[in-house]
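All protein chains but one are shown at their positions in the complex.
We just call them A, B and C in the order they show up, numbering each chain from 1.
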Amino acid sequence: MSEFSTTWRVQYYETDKMGIVHHSNYIRYFETARTEYIRECGLAYDDMEKAGIWMPVLNVNVQFKTPAVYDEIIRIRCRTAKVRGASVDLQYEISNYETGEVHVTGSSSHGFTTPELKPIKIKRDAPEIYRIFEKAKEECDE
Amino acid sequence: MSEFSTTWRVQYYETDKMGIVHHSNYIRYFETARTEYIRECGLAYDDMEKAGIWMPVLNVNVQFKTPAVYDEIIRIRCRTAKVRGASVDLQYEISNYETGEVHVTGSSSHGFTTPELKPIKIKRDAPEIYRIFEKAKEECDE
Amino acid sequence: MSEFSTTWRVQYYETDKMGIVHHSNYIRYFETARTEYIRECGLAYDDMEKAGIWMPVLNVNVQFKTPAVYDEIIRIRCRTAKVRGASVDLQYEISNYETGEVHVTGSSSHGFTTPELKPIKIKRDAPEIYRIFEKAKEECDE
Partner (left out) sequence: MSEFSTTWRVQYYETDKMGIVHHSNYIRYFETARTEYIRECGLAYDDMEKAGIWMPVLNVNVQFKTPAVYDEIIRIRCRTAKVRGASVDLQYEISNYETGEVHVTGSSSHGFTTPELKPIKIKRDAPEIYRIFEKAKEECDE
């Protein structure tokens, strides 16, 4: 998992009148990759929510390099950059699946909360989740 | 209210690579108008949901005549076409605000349910809602 | 191809506060399946657009039966229902991939136009496209 990636075919409804993917959709691609990534790490996001642990986005940053276009197959890489007692940082890279041309890089930070949006310190209160991200981080460092 | 309408400025992210509004967004314009329309009829959809009554879409039909474009101001008309014991039919027309050119016509049917999606017969079990739609229907007929 | 279908995993951003897929997204699922379907029929929609033939939606109809939910894998079936000199009708069914439970059925009609949205009579002016849809229709009838 030190090298996790998933693929996506760009949909028509994701394009805008510039003829390219509307920039807001890359945030959604991040989410798609993040869900798959943490599933591979051993955490089904859906199960986590059912267990009463939400993982809201604290911040997101995106650098747009080159545009992705309709029908293109893109690769979305996702890795754990930092794990703290109550939050994690993830990094992303979106590129053309065939040529490897980089379209977008970015990062997001996530907290953990109850469904009422009260913060949860995972290191202390949900150590099994903390350990999963710590392990993911270690694998990224190898 | 026999002639309810609301306006909307077409957003960049609603266009697609054809350079026009992506067809799926008209369904969302219907929803926007529907919410405003039933608010004017005396029903805040948000309050209705908080009171445990949901109003899911049973079917939707759209006829596309001419395309709406970026930055255009559109008018969305909404009216009550039929009220039954457990469902209502609404009709829509979307046009250019200035010229009146029709872009889209359509209709939707809605049931009423609990948050667990169990059907509610509004005529019998939520007569105040039934009466609001019946009144709206009468005003449309005048 | 008489039995074409594609799959899709429901994304978080496709849900709404009802906790289910927002109804407008089924129209987008139809588009996703349509693109894959006509690709299998031998028509890459992207190439068609590059050749100056657009395939705008004339109308769309959706019947909502049961809701699809986050992270669910859905199957989207698509078939050719009718081919005319200047338009085609397609039909769709969206169901749970594992249980087969039907979520949505629907249909759409499509014209063919130049990039300036002038109608093209495919039977006369783009017979290779007409034949592809006619063949797809025959396979659906078998």
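In the analysis below, contacts are C-beta pairs under 8 Å (C-beta built on N, C-alpha and C of every residue); 3 or more make two chains touch, one makes a residue touch a chain.
Quantities reported herein were computed from a predicted structural model and do not represent experimental measurements.
Among A:W8, A:Y37 or A:W54, only A:W54 touches the chain left out of the display.
Touch with the hidden chain on the side of subunit C covers residues 12-13, 15-20, 22, 24, 70. Although one chain is hidden here, its contacts on subunit B can still be listed: residues 11-13, 28, 31-32, 35, 44-46, 70-71.
Seen from subunit A, the chain kept out of the figure touches residues 18, 23-25, 27-28, 31, 54, 56-64, 67, 117.
Rule of thumb we're sticking to: only the chains that are shown with their structure count from here on.
Separation between the centroids of subunit A and subunit B, computed from CA atoms only, is 35 Å. As a whole-number value, the distance joining the C-alpha centres of subunit B and subunit C reads 24 Å. Shown for subunit A are the residues that touch two or more other chains, namely 12-13, 70.
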